[in-house]
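Submitted below is the structure of interest, expressed as structure tokens.
A protein chain is absent from this complex, but the other protein chains hold their places.
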Amino acid sequence: MDLLAQVLVNGILLGGLYAIMALGLALVWGVLNIVNLAHGAFIMLGAYCSWHLFRYLHVDPFLGLPITAAVMYAVGYLLQRGLLNLIVRAPMFNTLLLTFGLEVVLTYLAQLAFSADFRTINPPYAGEQLQWGPVVLPVARLGAFAGALVLTFGMWLFLLHTRLGRAIRATAQNLVAARLYGVEPRHLYATTFAIGIALAGAAGGLYGVVSQINPYIGATLTAKSFAISIIGGLDNPLGVLVGGLFLGIVESLTTLYIGPTFADVASFGILVLVLIVRPTGLLGKTA
Amino acid sequence: QDVLLGASVQLTGPLANTGRYYRDAYQLAVDRINAAGGVKVGGQPHKLALKIYDNQSDVNLSVRQYTQLVSQDKVNLLLGPFASNFALADSAVSEKYKIPMVQGGGASDEIFSRGFKYVFGTLAPASDYFGSTVEMMKALKPPPKSVALLYADDSFDVSVAKGTRPLLKNAGLTPAMDERYSSNTSDFSSLLSQIKAKNVDAVLVAGHETEILNFVRQAKSLAVAPKLYSFTVGVPSEDFRKALGKDADYAFGMTAWLPHPALKDRWFGDADQFAKEYKAKYGYDPDYHAASGAADVAALAQAMEDAGSLEPQKVRDALARIKFDSLYGPVAFGANGQINLPQVVVQVQGGQLAEVFDGKAFVTQPKFPMPAWNAR
Amino acid sequence: MKAWQRALVVVALLVLAGVPWYGSDVLLQFGINALLLAVLAQGWNIIGGYTGYASFGNSVFYGLGGYGVGIAMLQWHQPFWGGMAFGVAMALVFAFLLGLPVLRLRGHYFAIATLALAQVMAAIVSNVPLAGQNIGLVLPPLNNDRLFYGLSLALLVIATVVVYWLTRSRFGFGLIAIRENEEGAAVMGVNTTLYKVLAFALSGVFSALAGGIHAYWITFLDPESAFDISLNVRMIIMTVFGGAGTVFGPIVGALSLSAISEVLSSEVTSIAGLFFGLVIVAAVVLMPRGLADLARRVRQAGWRYFAENVRANWL
Amino acid sequence: MSDPAHDGTPLLKVEGLSAGYGGMPVLHEISIEVNKAEMVALVGGNGAGKTTLLRALSRLLPCTGSIALAGRELRTLTPDQVFGLGLVQVPEGRQLFGRMTVQDNLLMGGYRRGDKAALSRDLDRMYALFPRLGERRRQLAGSMSGGEQQMCAMARALMAAPVLMMVDEMSLGLAPVVVDQLMEVLAQIRRDGVTVLLVEQDVQIALSGADRGYVIETGRVVLSGSAKDLVDDPAVQQAYLGM
Partner (left out) sequence: MNARLEVRHVTRRFAGLVAVRDVSFTLAQDEILGVIGPNGAGKTTLISLVSGTIPPSEGEVLFQGHPINRLPAFRRARLGIGRTFQIMQPFPGLSVQDNVAVGALFGQGGGESELAKAREQARECLDFVGLGRFAGQRADELGGPGRKRLELAKALAMKPKLLLCDEVMAGLNHVEIDEVIGVIRKVRDQGISVLVIEHVIKAIKSLSDRLLVLHHGEKIADGAPDAVLSDPAVVQAYLGKRRA
């Protein structure tokens, strides 16, 4: 019983991390309709950014998150302004391909810049834990989980209840109409993408605290992020949190009861099922 | 006239981290041999030249590149790639064109059970990786009672697990956990919680370095501290210790090679000098991958001299009979083409790699049992 | 087709068919690889280019084809042809069983569902002992590159003839109508469900055959390389690079991109991947409608063609 | 039939405007004027170029010639800047934000307005004006009936507090009772000082409410004058009123 409780907690905390990873992807996809295959690469860059801050400037990785997010915001803004804005009106495949190319480029640049060495962000408390009855709560994951809650809820408030959030959604749905109603889309697109990338960067910083970093972690993180954002539902940030938690728990339980090699069968199998039964995700609105 | 050696290794992509050992070792050995005047074949000194392609960690590309090396670049002899599945696929090219390949990157049993005549391997057999560790466990006081065996699902690690089970059985240990996990798993918290719940004394993990790093970090954050854990990869490499810092302490591992001055070598003097030269040139410590790679070049050089010819067929026959001492240890291939070297148990102690058990006796006292994480 | 176009096709075919006689071993191997990629691109073209469904599940067909050959030959000691048939059968079962529910999804959702299917298949197969789990299967080598080249070329020709037939048949017209507006097509009498599944299956058959040939040729098969999503991405890139929804676009795209990537990986070696990424990015920005469109329009527009593309898609 | 502006310069003055799509010219040297608080109707056959003209005025389409709003040249501005000056369009085909609620659509109309109180007052005013929208404020705009969507589009434009409102195909798909209602709304906002440029297929309705009108055919202004004169013009009667 203790084991089950512990595994459930592991799953929930893992789910929090998952949610943060997928948040930016869901925003960029759901709102800008850009399927960002380079998302994982941005998580990777964010992780390296945090690592450098920690290693050379001794900035605590949690305190460094805003800096990482800001740096990645700038990267995202410039990329959208300078590159992605060039093709946002082209058919869907093109964004897909462009971001794929971008992923390749970023990965290689990362290897050139940071080498293929494995890195970890290892502050003294990264291995600490709280004891809660028989259950152990790792501090770093708890921090990541709290971060996920705050960011998700913040995103939800922002998109649904602010002027800018509304404009972002409107632009995604009807570019011409948005321009006719006073939206400056270049800036708005860049801002949205930048927010998505900043979120990816923050996720990367947290990821580096619990896992190892190398230039090639991106691709699998992108795949996971897709699963999470679909399971939850794209048009609602709270859905991403639900998707993350759901996936974390499913994977942990599968590992416990069926075997570790079946975790992927379960997570992606459930993704397919969810899509077939409820194409808009668990929390998505049905049209 | 130059002798051209060819290889395709992982310089980019997910396997680049280990692939570079091979490129660097091949280059260092070739330079060294040339500096010493080259190899003498039939009385004539020959310089060595090296042609290396980057296979971008893509098996299909590596097969094409080996074909290109053989048929277009007309290399005389082949050196191997890193990783068992690459060696498996690429050895088919050497077999097809009947050009010998000496490879130090693949140890999986499948490579050598296909009856191929042109592939030779300088990594110790996968099935024996935990052999010396299990021997050591018997000698520890008090000996661990329960064991967990975790292994990734690729061919090398499955071979390791397959070889380890009978060893454990002979030592009177039935594994409390015997779990196969997916390669590239990044979350071990469920498995770790089970280890803790079952109160396992010793944990043996056969996997990849990325997974081992995550395993150790997550063990710490979940406060899981078995009396002993041992890993097939990572521990001997400098990268591992750097990435984990103090948390690397107490980790056991194994290596078929350590930079010992006792390992004499015709070209480098001894293994220690090789390691120094390597570090000076590339800025990081070599591990057994690098030593194995350097030994591959030495083996080809030796075989050419023994054969007195550059003809692939003759070099192959010489390789089959070869017997010489290298910085990597005594090199001689079995009937299946694979070398057999005993594994030495190593442990990280105070940030340094220490040789603990040589297969028969303790060399240094192991730090055992591992204390709880908050008691370090 | 005009006369000169027909002549061009015949000449190209002769050049390709002659490779085993005048080409080197490396060229032959490159050729097999590139031709199989062209088959995959052409297969993707049917579901993606003509029907408008961005399938990321074609690598599943490819993998099933490979495993069909692997399992049949290695475990059941059947001949290669039996393996190919088995692979195609598995691909068809997959296309009908999973195509039906998944093809109800549209746009990005379909893309992601098929992407997930590829992941699931890889994960399942790596747990199936008959398929060698994650270790994979090693087939007995058959050192006959000329044969493999011939098979690949024949397969490509068949696939292309089928696609050519699509462009002038009622079936193909129905697919295009689905691509352009599915609901509109349904109320005009197009059996959209059936057509989509047939297109998916057709595209799957070619992918499976390519997978079977590749498995026997390379003699090694594991879940990661068999259900490789980046292979699927490459199919799409090649098709789009050449011109999606055209008869020869996917072939031109596959052959030219393979050549570029091959040259890069033997010339600039370790930064080949970087260059390849840059080529993709530049191609998407400068010629979003592929080489086919470029060939059609660059003659009148010259360099302005690129500028116009950028302007047309620029925010 | 030049109509010298009696109270100074006209609010909107278009001179020699030409525009087209991808090199194909559609509009040729169009010149029109709209005075402050005036309702001007723009009529013409299918494909005459009315929508194209509105697109050019909103700067969605490049053009040559000059467009002046209250003396300010618009040709160098972007759509959002033009909107900022109070030139608001109800586009052809409504162009709602389909997956957003009715209320969000209306709020998007007021995107550039900072005054929250005034905004919420206007919102209530719209719901009073279009009770159907009030009932459906949480419904996704894209799932509403064609006519309901048209109301939503009108209300969204009004939320922007326009100086000059351009309406393309206002009566399209609306029940007659609603058309009458909307014409009254336009008359009302005109009394409040808003200028209206109306593109309407139902020439009768358009000219019945407008002060002046322009007739456009194949991209050229072929007739202009007071609404009454146009209704009485035999050419207009024959071509557009089916008499």
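A, B, C and D are the chain letters, set down in written order, and residue numbers restart from 1 in every chain.
FYI, contacts are C-beta pairs under 8 Å (C-beta built on N, C-alpha and C of every residue); 3 or more make two chains touch, one makes a residue touch a chain.
Being a predicted model, the structure only gives us computed values, none of them experimental.
Enquirer: What shown chains does the left-out chain touch?
Expert: For the complete complex, the undisplayed chain touches C, D.
Enquirer: Kindly state which of the options D:A141, D:L186 or D:V203 is in contact with the chain not pictured.
Expert: D:V203
Enquirer: Using the definition of touch stated at the top, determine which of C:A17, C:L147 or C:A186 touches the missing chain.
Expert: The single option touching the absent chain is C:A186.
Enquirer: Could you list which residues of subunit C touch the chain missing from the display?
Expert: Where subunit C meets the chain not shown: residues 168-170, 173-174, 176-177, 179-181, 183-193.
Enquirer: For subunit D, enumerate the residues touching the unshown chain of the complex.
Expert: Subunit D touches the missing chain through residues 21, 43, 45-47, 51, 92-93, 132, 143-148, 150-151, 169, 171-178, 180-181, 201-204, 239-242.
Here is the rule we go by: only the chains that are shown with their structure count from here on.
Enquirer: Starting from the mean Cα coordinates of subunit C and subunit D, work out the distance between those two points in Å.
Expert: 50
Enquirer: Take the average of all CA coordinates in subunit A, do the same for subunit B, and state the distance between these two points in whole angstrom.
Expert: Distance between chain centres: 36 Å.
Enquirer: So how far apart, in whole Å, are subunit A and subunit D when each is placed at the average of its C-alpha atoms?
Expert: Computed value for the inter-centroid distance: 43 Å.
Enquirer: Give me the residues of subunit A that touch two or more other chains.
Expert: Where subunit A meets two or more other chains at a single residue, that happens at 108, 261, 264.
Enquirer: Specify, in ascending order, the residues of subunit C that touch 2 or more different other chains.
Expert: 123, 126, 134, 271, 273
Enquirer: Taking the touch rule as given, give the residues of subunit D at its contact with subunit A in the complex, in rising order.
Expert: The touching residues are 58, 60, 78-80, 83-84, 88-89, 91, 95-100, 104, 107-109, 111-112, 140, 142-143, 156, 160.
Enquirer: Which subunit A residues qualify as touching subunit D in the complex?
Expert: It comes out as residues 163, 166-167, 169-170, 173-174, 176-184, 235, 285, 287.
Enquirer: Could you pull out which subunit A residues touch subunit C in their complex?
Expert: Within the complex, subunit A touches subunit C at residues 29, 33, 35, 37, 83, 85-94, 96-98, 100-105, 107-109, 112, 175, 185-186, 189, 219, 223, 226-227, 230, 261-262, 264-265, 268-269, 271-272, 275-276, 279.
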